[in-house]
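If you scroll down you'll find the structure; I have some questions about it.
Only a portion of the chains appears, each positioned as in the full assembly.
The first chain written gets the first letter, and so on, giving A and B; residue counts start at 1 in each chain.
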């Protein structure tokens, strides 16, 4: 990035940058990224459209790629989400939803060595120039058995419905699903869901590490203090390692 | 080739096509999957099975009980595979439910189709947990106290759908007619179900 007092703090729109350098970023993100939007101010009104949502072609292709890379066992959903969370913050906030997917998927596939940035660049260039090489032979698609997210574990959940719990105050680097707005807060266990794949492990290639999952209720006043709306509460699904005895 | 949305830069489209081409070669993508997504989502699919499940629950108390206690099985009544991660939360005169995903945009695609654009964008994701009553008011639905508002932040793989209150007159209608009135937005919890002609 350029520097100097005038050259400023000027993120070029990320899509004008070299995609490769973005994908290869060695800087990781954690849950305190711009994707962690709960409770943020300043984004304005919700604007609804009378038109029903549909996909256009490139979006359909991205969705299909997400489905099949998962079906092929190449990229689990936590790796996929963590790929998106490492987008440049301005790019994240200013790009269409399925561009998030494209960016995240590409990053993970490069990291896993399934594609290289160079071949992606080269293929894009040849497609743009309409000098697409004769279709190469296609390897056969091999699906892995879908495993879902629920896991059987040998141990009982440590928390019971009605237990008071306090959430972790950690700000981990890496992927987590402990949203910032609910960190260090007192809640009440509303339901036990059984054990599920733990994203904080699964996103980093460290295995399923299944953990018991709970629905935890937080009174708005606990989350937002005197800014809370009366008579409102938030239910969040949280894994056991996020919870401490209150 | 396909019609691309005119607002999306050539850059993005060229990257998508390059990735598609590479993954087809490498055996990590099937043309059938692409064709299937195109066939399902390039036209409006509506709220799909979600609307039908709600309509049936309004008319059939036993199905309602199943839907609330075991939504994953309740979907199989409409020909879908079991969906164990689905949870249905019930509106009452005293409680209204609202679904959001603050960290990404989790949404029960199999029963509710494509998420609306606003559901995936920062204004909704940031405000739904902080000021749900004010937000619903701005979106056209005033819900005065003391009716409680419960917000469900889909932070794990569970997916939430609202069972709205039936509109007046629902008991006299057919399941099909009711299902046609139940919008995606009502299943998220941002608008009530209204019958045609009702205000």
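Heads up, the rule we're going with is that a residue touches a chain if its C-beta (ideal position, glycine included) is under 8 Å from a C-beta of that chain, and two chains touch if they have at least 3 such contacts.
Just so it is clear, the structure is predicted and the values come from calculations on it, not from any experiment.
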Whole-assembly formula, with each chain kind represented once in the display: A x2, B x2
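Following the convention adopted for this analysis, only the chains that are shown with their structure count from here on.
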Separation of mean Cα positions, chain B and chain A [Å, integer]: 19
Contact footprint of chain B on chain A as seen in their complex: 15-16, 19, 31, 35-41, 43-49, 52-58, 60-65, 67-69, 71-72, 74, 77, 81, 84, 93, 96-97, 99, 102, 105-106, 109, 114-115, 119-121, 123-124, 127-128, 132, 135-142, 148-150, 177-179, 181-182, 193, 196-197, 199, 213, 215, 223-224, 227, 229-239
Contacting residues of chain B [partner chain A, same complex]: 1-5, 8-30, 33-34, 36-38, 41-44, 46, 84-85, 102-105, 113-118, 120-127, 129-135, 138-139, 145-158, 184-185
